[in-house]
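Of the protein chains in this complex, one is absent; all others appear in place.
Showing chain A:
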Amino acid sequence: MSTQVPAEREEPVGDTPAVRFVDERLGAAKVTRGALRYVFPDHWFFLLGELALYAFVMLIVTGVFLALFFSPSTATTTYHGGYQPLDGVEVSHAYASTMRLSFDVPMGLLIRQTHHWAALLFLAGIIVHVIRVMFTAAFRKPRELTHLLGVLLLGLGLVEGFAGYSLPDDLLSGMGLAIAYGVVLSIPLVGGQLGTLLWGGSFPTAGAFESRLFIAHVFLLPAAMAALIGAHLALVARHHHTQFRGPGRTERNVVGTPMWPGYALRSLAWMCATFAVLLLLGGLVQINPIWQWGPYEPWLGSNGAQPDWYLGWLIGALRLMPPIEPRFWGHTWAGNPFFGGVLLPTAVFGLLAAWPWVDRRLWTRDRLDHHLLSLLRDEPGRVGATAAFAAFVATIFLAGSADRLFVAAGVPYEAQVWVLRAAVFVVPAVVGGLAARAARRQGDVRR
């Protein structure tokens, strides 16, 4: 900085004009070179988070298009449009505009369905990614905050997905919102206040809720999620990726393909493949056909319409809960949906968030940095606990699909509920025990 030399004399020969332009204005050569030489470990495990990221990109792109045509109002209008069976029926603007999107807007149905599939893939990607992180203990120091941001992202993703399919005001939307309202009301002490506050009155007649839900779905939640994704990625880059043990790999380095050019091209290929699959699904596989469910009326119900799969574990929890509703001294101390709809998800997410610290207490037992991933055989206890945790949520999830099994195989739902009430405790114990034993065996063989 102290030596003032005319720039042209310092100019090295063979500079690329683009590099020179950027560097002379931003001084970003060092940072950019570092980014281009960033090394990604070569393992498909590390593509799961990217899958979710690219699904999120698709959600934003398609979501912007949808928002241009959707009108978030429950005021009524008469439907006229491409779908003849509902012609002339009184529906809400929300429902009518979603119908218009699906039947009359060019490419509207493709984009709507792609958006919905992208939401499913986004959450599936995160969940598989979390499972990978849990089994390989990638959350250990110094990545606890990365893990926390991810857990938060998963939670917001569930709410965002629910908000999304609650917008069109079809029967499925309404049934879901009725239950959400019931869950909010069930919260001890403040549930009633909170419910009327959120809905702007009582469900479903208060008209304010639809536009609030819209703002949450298209602005508040996506903005929060984008910020979380940014922070999550920044932390990943700060510490660099974890890696499996292997020749030349240590706690102090990363071995793999540098960003430029190999990994960048590979990742872009992965993005295009994700987009292709989503567009293919959006074009060929029908999802949430709201014209089959019809508009929502509070006195209508059906189990032909199934909510998105990622809510299955919450529905399962509501179903499995025995009819406990403490009521004394003139008050309901907790409505029954509180247990399955608030307490359980809070406990599951709380445990997920606290997992790095639980793990350090029980298995890692040191305060060192861990950049090399744990293998299953390294820590059978961790494998067992993780498997038990996953099995617990999966068993509850099964109860969410009980009517599928009822329809498909004729197993009465009462029997399913009784079996699953016991299975919630038995299955995790068995699965956890077996997983831990298998991991220990594998370790013995290796030793």
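To be clear about the criterion, a residue touches a chain if its C-beta (ideal position, glycine included) is under 8 Å from a C-beta of that chain, and two chains touch if they have at least 3 such contacts; residues count from 1.
Keep this in mind: contacts and distances are computed from a predicted model.
Missing chain, UniProt protein name, picked from "Septum site-determining protein MinD", "Methionine import ATP-binding protein MetN", "Ectoine/hydroxyectoine ABC transporter permease subunit EhuD" or "Cytochrome bc1 complex Rieske iron-sulfur subunit": "Cytochrome bc1 complex Rieske iron-sulfur subunit". Of the options A:Ile60, A:Ala227, A:Leu300 or A:Ala422, the residue whose C-beta touches the omitted chain is A:Leu300. Residue A:His240 is the one among A:Arg132, A:His240, A:Arg377 or A:Arg440 that touches the chain not shown.
Note that of A:Leu26, A:Leu265, A:Val411 or A:Ala429, the residue touching the chain absent from this view is A:Leu265. From the options A:Leu66, A:Ile127, A:Leu318 or A:Leu352, the residue with contact to the chain not on display is A:Leu318. For chain A, the list of residues touching the undisplayed chain reads 37-39, 42, 106-107, 109-110, 113-114, 142, 175, 178-179, 181-183, 185-186, 188-193, 195-206, 208, 212, 238-240, 246-249, 251-258, 261-263, 265-266, 268-273, 275-277, 279-280, 282-284, 297-303, 315, 318-325, 327, 330-333, 335-337, 340-341, 369, 371, 402-403, 413-414, 417.
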